[in-house]
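Note that this complex is displayed minus one protein chain, with the remaining chains in position.
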Amino acid sequence: MLRDGLGLLLIIAAGAAGYWLFPDNLALLTRVIAVALLVLSIDLIVGYCGVATLGQATLYGAGAYAAGMACLRGVTEPMTLIVIGAAAGAMAGLVMGTIMLRAHGLAQLVLSIAIVQLAHEAANKASAYTGGSDGLAGFSPSPLFGTFEFDLWGRTAYLFGLALLVLVFILLKFVVASPFGMLCRGIKEDPVRIRSMGAFVFPVLLKMFIISGAVAGMGGALAAISTQVVGLDSVSFELSANSLVMLVLGGLGSLYGALIGTVIFMGFEHFVSAINPFHWMTMVGALLIAVVLVAPGGLSGLIDRALPGMRDKGGQRP
Amino acid sequence: MPAESLEVRNLSAGYGPTVVLEDMSFSVSAGSRLSILGRNGMGKTTLLASLMGLTKRYGGEIRLDGKDVANLKSCDRARQGLGLVPQTRDIFRSLTVEENLLAGLKGRPRSALQEAYEMFPRLRERRRNLGWQLSGGEQQMLSTARTILGRPSVLLLDEPLEGLAPVICDELMAAFARLAATGEMTILLVEQRIESALDFADSVMILERGHIVWQGTSEALRADQNLVEQYIGVGSLH
Amino acid sequence: MQTVFSIAIDAFAYGMALFIICIGLSLTMGLMRVINLAHGAFAMIAGYIASYAQRELGTGYAIALLLSILGTIVISIPVERFLYRRIYGSPQLTQVLMTIGITFCVIGITNFFFGPTLKTIPLPASLAAPVDIGFRTVAGHRLFVMACGLVVAAGLWFLIEKTAFGIKLRATVDNAGMADALGIKTQVVYAISFAIALGLAAFGGVVGAEFLPIEPYYALRYMVTFLVVVSVGGAGSIPGALLACLVLGAIDTTARYLMPDFGNFFFYAAVIAIVCVFPRGFLGRAQ
Amino acid sequence: DTIKVGIIGPFSGPFALQGKNFQAGVEAYMALNGKSVKGHDIEVIYRDLPAANPQQSRALAQELVVKDKVQYLGGVYFTPDAMAITPLLTQANTPLVIFNAATSAIMTQSPLVVRTSFTTAQTTTPLGKIAVERGIKKVITAVSDYGPGIDAEVAFKKAFEAAGGQVVESVRMPLNTNDFSPIMQRVRDSKADAVFAFLPSGPTTLGFVKAYNETGLKQAGIKFLAPGDLTQESDLPALGDGALGLLTTFHYAVSHDSPENKKFVEAAAKAVGGIDQLSFPAVGAFDGMHVIYKMIEATDGKQDAQKAVNAVKGLAWTSPRGPVSIDSETRHITENIYLREVAKGADGKTYNKEIQTFPNQKDPGLPTP
Partner (left out) sequence: MSDLFRVEGLSKSFGGLAVSRNIDLAMAAGDRLALIGPNGAGKTTFVNLVTGQIRPSAGRVLLNGEDVTGLGAVRRVRRGLVRTFQVTRLFSDMTPEEHVTLTVLQREGKASRILGRFRGSAEVAGEVETLLRTLGLLDVARRKVGEIAYGQQRLLEIAIALALKPKVLLLDEPAAGVPSSETPRIEQALEHLPSSLAVLMIEHDMDLVFRFARRVVVLAAGEIIFEGLPSQVAANEKVREAYLGNYAHARRVA
């Protein structure tokens, strides 16, 4: 309990520090928050349930497009848009979960890829609604509480995103520490065992898919609100794969790991691509290799080792 | 390869940061039979695994016929003559029974498989089945047969009777005894069925929390009921 | 009718090209249990070597092919020794992280040294010429690819299922600690298998270059295709991979002929359907 | 003082070559025209956006404006990325000069956008007339299924049918098509006289042209028509002799014969690292820098986006591609479109040979006043 409080304080402090230290990079930081929500949502099903996915952007994109289309049709209140995004993500999660949970392991991974590719293709085809490959543009959310504009400087978007992230994080903390969270961890290790304890596996995982979809959908909606355009990239395999890489980088099965991974990956990418826009890819590759060599369990494992007291009890890594 | 002697000096080993065995020394002469006893979690498995090179070693020597093998990787130790039948059986689940046996041949001709099938006729019947399909006892037979096929000069048996029907247990112990008697193998046996273990061994070693707390002959241990109660548990010997 | 035959020939050639490139990956993923996302990167390296050998050194196609396979294996040795060896037996996602990292590095480095343009591997006249097969002409290299695919499939199947090395490899993968304890030199086994897998990647990269042209982004561009094919076939199964390549190649080709606008829909819908019916892929090994 | 210009483009990733050409164009312009305007030093800041990603695009633009304090934004390869930047421009008081992104709609999103590249409709339209002139009556179109591909299909169909031709079939191919032989089979079955194609540059183009040759369509006399993106100079070596005879229309060929182009090619080839890698985005960037220089001149270094944009409306000059001007209504570039044929030069290398000129083409996709 104490530990969780402390962790939360740290997140808020880091968020505030971002606001004061990088006032000129708030659009980037807002993007980090949106992706962090996506990565958190992946952690829920990969890290806590052991369901491999390379298609999570389906859920993120569902949220983004839903928010964008709603906004274009006159629903411009930002909080409502977030709720719409969450609902769309949750629905997409329900569908995706129903399909993906039919298979296991590698086959499951491939299902997730097939789903995201289909979703991508569908979004491309339905250009009357989604703008196709040119992107969905031309909508603008109304000011938050009627006063704070989503403007060039991106302060509103950032603080709004940060508040959303903290809220979601607290809720997820409860989710993973609940009996349900523990059940998911059990399923991750051995579903046969869980069945012989008398628990159905499918509904539990499906529930987690829905929660995960809602979180990813909120991330998508936040992105749509803050950039006022939704592109096909938000339902792409690339985004799914990148965010999975961020999660593994940070450490699976730990909510902090998801945040750390996102911040480090995107920060590093931004930093090196600004220094050398032409060859940053090599350096990102080197970073990933280095992390596997030094901290195979992800970066949050390093921090665990450094600060044993800070361990995230809700989900120890394998 | 004829049986070889085994000498362990100041061996310390464990898993990751935990040290399970501390400063352990003992020796077994060529062709003899040693039983290792001890309660649950006292380090018997760890000892055999360390001899095979499957745990983390913190120090000490392991001499096979005088040659120190402690710095060798486990495949090289296997080539020097050590052979382990692990407690967890560790059969290759995705290989057939026959392929499992072939994997243990260590370069001997394929015809040697007959030895295994003679020892366990059940395996011959099941030779086309995949490892994971076998029953618990069949897996145990396979694990034992696979290691013995490699003709180790020092055989390490970790609870080889677990899960086997009594009728087979007796035959198997007899087979082990024969192998030792021909002077082909030195055998170290960890076994929970103390009767069988004492019947088999010429000397006995008791482990407690990673230390050797008693060493002697089977007869001496049989004679000392107190000792048995202290280290192994009440009512173990009838 | 002629159209049907014609499409069938195209589908078969495309499927075989996919097979040659993917089979090495199926080996790494199914037998060595390494999710090697950098597989395509090695195929690409081979392509660059072949292209370089032909254009700069002026060697013939056959020599270039040989050089590229050897070169790729030589390059792979230190990579295996210092990077891959660290992730054998690691959780799959750790492997994903490492191999994506390797892919990024390879892409970055190729871009730096060879530039971002496409590289071609000129075909010898004998393969470039169209061959008349009665009802239509087929490019010679397509027939060559089909033949190569069949030879590779047969050879590899024999190696893995019927030789002592195959048993050692499968034993090592199943339980490396125990294989080690039985005297199998697991590191050597791994290194050799890895070299074989990458040699196949190299072979596929060069032979299949007419289908999947060589450029720095090769590895990322086709990663999904490779992963899908291997998994649908069932990782580690050679007949499975062959079947998957032929079935998916046929679906892809036919769908693109009949309804090109929805080609991808059919492809991925078929993948979903197949996986739902065969959750381990066509002929997956029990894990 | 120093005036900063922020350039957003794909400097890494699969489209890195196009980004490199942006940079080459910019550097060539600065090498030829100096690094300062009226005493204001000019500093260019590059930001990498490897693939279409509007969110990142917006973040980069915002950072360039707010943190780096650039007064001008330029570059942008993909349409959605441009769309994500346009809402910021007014507040940022910054004009955006588009070096590439080729959808008409961008121009209507903000009054502060100027384009020095082309639109797909603009480069494609003349092809319709040419086709009919060359006796082609029936055409099958095959385009990649994404924005520019559809633009090209629509523009060609309109122009071709207006000139009296007939589009017998329209095929849209998924972007990640690897094997084009089934498409070629369709082309053959359609009994058309020619195929009109549009694909993004790179491996797919190569595959398409190869399949066109290998399946015998070329021998069968079926013509190949396309906008010039397909035969951009950097892809020609890979296409090899298979490309000989392809007909394309485009606004720029590296081989364009004019003194301006000679100077440009020399400077840009040096910047990009070899003439082999030089391609059309470089000229968009070169002219983009020209427009930006003119804007700086007009505002004398003060940040006033509207004034800067107004100053270049109607601006006309001679670009390496020929005479061009900025349309004062649409802020889109008016330029010559050339018909080219892939031919073999004296050095044995293939190049785009300009054989016909269509002067002063506007973007047909935008309402003309």
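Labels for the chains are A, B, C and D, by order of writing; each one numbers its residues from 1.
As a working rule, contacts are C-beta pairs under 8 Å (C-beta built on N, C-alpha and C of every residue); 3 or more make two chains touch, one makes a residue touch a chain.
Computed from a prediction, not measured in an experiment: that's the story for all the values here.
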**Study point:** Shown chains that the omitted chain touches within the full complex
**Key:** A, B
Point to revise | Of B:Leu34, B:Val85 or B:Ile194, the residue in touch with the unshown chain | key: B:Ile194
Review point. Per the definition of touch given earlier, which of A:Gly135, A:Gly181, A:Gly219 or A:Gly301 contacts the omitted chain?
Key: A:Gly181
Review point. Of the residues in subunit B, which ones touch the absent chain?
Key: 15, 18, 39-41, 45, 87-88, 122, 126, 133-138, 140-141, 159, 162-171, 192-194, 232-236, 238
Exercise for review: Can you list, in ascending order, the subunit A residues touching the missing chain?
Suggested key: 174-175, 177-183, 185-186, 189-190, 192-193, 195-200, 203-204, 207, 211, 316, 318
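Please note the rule applied: only the chains that are shown with their structure count from here on.
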Check your understanding: Measuring from the mean of all protein Cα atoms shown, which chain centre lies nearest?
Key -> C
Exercise for review: Any chance you could check whether B-C or A-D wins on number of contacting C-beta pairs?
Suggested key: A-D
Study note, to complete from the structure: subunit C and subunit D have mean C-alpha positions lying a whole-number Å distance apart equal to 35
Revision key, fill the gap. Rounded to the nearest Å, the gap between Cα centres of subunit A and subunit C is 32
Check your understanding: Residue numbers in subunit A touching 2 or more other chains?
Key -> 121, 279-281
Practice item. Could you tell me which residues belong to subunit C and also touch two or more other chains? Key: 108, 111, 264, 287
Study note, to complete from the structure: Seen from subunit B, its contact residues with subunit C in the complex are 52-54, 73-75, 77-79, 83-84, 86, 90-95, 99-100, 102-104, 106, 130-132, 146-147, 150
Revision key, fill the gap. So, in the complex, the side of subunit A touching subunit C is made of residues 46, 52, 99, 102-107, 109-111, 113-115, 117-118, 121, 237, 241, 244-245, 248-249, 252, 279-289, 291-293, 296-297, 318
Review point. Along subunit D, where are the residues that touch subunit A in the complex?
Key: 11-13, 16, 19-20, 46-48, 51-56, 58-59, 61-63, 65-67, 79-81, 83-84, 86-88, 91-92, 103, 105, 109, 145-148, 150, 174
